[in-house]
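Accompanying notes for the structure given below.
One protein chain omitted, others in place.
Chain IDs A and B follow the sequence of writing; residue 1 opens each chain.
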Amino acid sequence: MATTTTTVSSGGPVARSRSFLSRLREGDEIASMVTFLFAASVVLVTVLLVFELWQGSALARHKFGFNFFRTSVWDPIFEQFGALPFIYGTLVTATVSLLIAVPLGIGAAIFLAELAPARVSDTLEFFIDLLAAVPSVIYGVLGIFIVVPLMRQYIQPALKHSLGFLPLFQGPAYGVGFLTAGLVLAIMVIPYIISVSREVLLSVPRDQREAALSLGATRWESTWKVVVPFARAGIFGSIFLALARALGETMAVTMVIGNTPTISASLLSPGYSIAAVIANEFTEATGELHTQSLIELGLVLFILTFILNGLARLLIVATSQRGSGTGRA
Amino acid sequence: MHATVRPALSVNLPPIVTNAAARETFAGLTMRMTVSKVNFFYGSKQTLFDVSMGIATNKVTSLIGPSGCGKSTLLRTLNRMHETVRHARLEGEILLDGQNILAQDVTAYRRRVGMVFQRPNPFPKSIFDNVAYGLRINGSKLPLAEAVEKSLRHAALWDEVKDHLQKSAYELSGGQQQRLCIARALAVEPEVLLLDEPCSALDPISTAKIEELLVQLKDLCTIAIVTHNMQQAARVSDFTAFLLIGQLIEFNPTPQLFTTPADPRTEAYITGRFG
Partner (left out) sequence: MSPRLRWRKFVSGFMLTMTGVCAFVAVSVLFVILGYLVYHGGTSISWNFFTKLPVPVGETGGGMANAILGSAKLLLLATLVGVPIGFLGAIYLAEFSGGATAFVVRYAADLLNGVPSIVIGIFAFALVVHPFKHFSTLAGGFALGLMMIPITLRSTEEFLRGVPNALREAAMALGASKWKTIATVIVPAAYRGILTAVLLAFARVAGETAPLLFTALGNQFWSPGWKQPTASLPVMIYTYALAPYEDWHRQAWAAGLVLLGLILIINIVARAILSRGIAVPRS
């Protein structure tokens, strides 16, 4: 990209304009380099982040190897660190949240994309976007003061009473726990599912819907059996995005999960998640191994969300491309 | 395809049909569908003015006219697709077999009048599932595989796809996809088949195949086709209606309309003075 400026020896207006031009080009050179540096710093910082995570967990990785993921003892005093309870808690709460959020989110997206008149749909979408902007600590406050008491006084006893024969709903119920955290997470990720799904549903070509209706399908049949399958990839993308958010969520979860490293089949039991244990123990970690184990947990979280986000993006792009072209002409 | 057809009710033919031979032809016809004094509004804008005509049983009727004349709008009222658009309002009467189509349940009605769209729009499913879609929803008298084969044969597509029924519909060429859409529409055994410029996105060879197909399909059902291509209308249809800015200018048997048009505006259009 270097431009060589040749100095013109002859004087006169032509020469002056040529050197003027070369100064201009140099201005561009500088601008290009400066902006390049800033852009490169983004890459630099990202690489540095991965590096720090990798290096910062070296001790723990070498000490525990893959057993890190198989043991469930987390004992800072005896320097035994097993990540299983946290991985379990993270996966369980994420699963519960998706089980609640996906049907609700897709249902709402269908309503917004297929049924609601344009202005109602846009207004509701505006509110959904605002919901996505609510910080997680506020959801945590909602969780502690509204959801937990509800769970403790009404929902959990009701579940134990009616479904207590299932190991899912047994044991003491304090209001906090996997189910509560899953519910709060569900509330947090629904806006993501709705926004993205609504957009992909809106991008399905009109004539798909019309073709179904013209065959004598009811509105629901044309929506559920034609439009939604057409947008299938993008909807899965939205679910992956939601999952990535649920896995990495820290504040709201740590406020309602109970912060006890147990692995229990019961959803009513308190538990722990990767992000929550990092948040709680990092500043008071006893010793280098403790800190490094926590960093290793951070590395795990990073890798998980990295894969999920990548998949999500691929899927969402795939649907938008399909909407604009249907095979060979 | 359906056994009893009630005798035609008189159609308010536009006063423009003056040709004696034409009147004779009309007198002996049964009209599967009749359109009487239809006015169509999109919001406050009116796009069809007092249109009256008929779609003759087991014949091909084409709607021609320049862009924006309302021919697609008119076609879409025939299977009530206009109801999917907010602010669309229809005034007037449309009858199928003598019964007011607006008084029936729309889902049940749409099965009786099928539609093929301008660009091929198969569902993202296999060839088989595309054709079977309408059957699965509405129920089928024949076993599914038989009904699908029957439709694909009617659409002159069976030989080309019979060994590839599970393949995605998107692997077919454009012309094949359009014939698949025709098969899909035929599967539910409609009484009338509406086609909205079905060949405008296709190459000449595919177009020729579909035109050939339409002539054969007459025996199966009544056909109405919107086309931009006058030569196509002349090749394929028995009756032609010419619309201009939302009004029906002339409605005549095709040979008459193209050789001795009754209205000077029709003549101007078909001789290419505007378009």
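In this text, contacts are C-beta pairs under 8 Å (C-beta built on N, C-alpha and C of every residue); 3 or more make two chains touch, one makes a residue touch a chain.
Being a predicted model, the structure only gives us computed values, none of them experimental.
Visitor: Could you tell me which of the visible chains the hidden chain touches?
Guide: Result for the missing chain's touching partners among shown chains: A, B.
Visitor: Any idea which of A:73, A:115, A:166 or A:265 touches the chain not displayed?
Guide: Only one listed residue reaches the unshown chain, and that is A:115.
Visitor: Pick from A:56, A:157, A:171 or A:229: which residue touches the chain that isn't shown?
Guide: Only one of A:56, A:157, A:171 or A:229 touches the chain omitted from view, namely A:56.
Visitor: Specify the residue from the set A:60, A:128, A:242 or A:316 that touches the hidden chain.
Guide: A:128
Visitor: If the hidden chain were put back, which residues of chain B would touch it?
Guide: Looking at chain B, the ones touching the missing chain are residues 105, 107-108, 137, 139.
Visitor: Tell me which stretches of chain A touch the chain missing from the display.
Guide: Where chain A meets the chain not shown: residues 24-25, 27-28, 30-32, 34-36, 38-43, 45-49, 52-53, 56, 103-105, 107-108, 110-112, 114-116, 124, 126-131, 133-142, 144-146, 187, 190-191, 194, 218-221, 223-224, 244, 247-251, 255, 275, 278-279, 282-283, 294-295, 298, 301-302, 305-306, 309, 313.
Assume only the chains that are shown with their structure count from here on.
Visitor: In the complex of these two chains, what residues of chain A are touching chain B?
Guide: 117, 205, 207-218, 221, 225-226, 229-230, 232, 322, 326-329
Visitor: Which of the residues in chain B end up touching chain A in this complex?
Guide: Residue list for chain B touching chain A: 79, 81, 84, 86, 107-115, 117-125, 133-134, 137-138, 168-174, 177, 181, 184-185, 188, 201.
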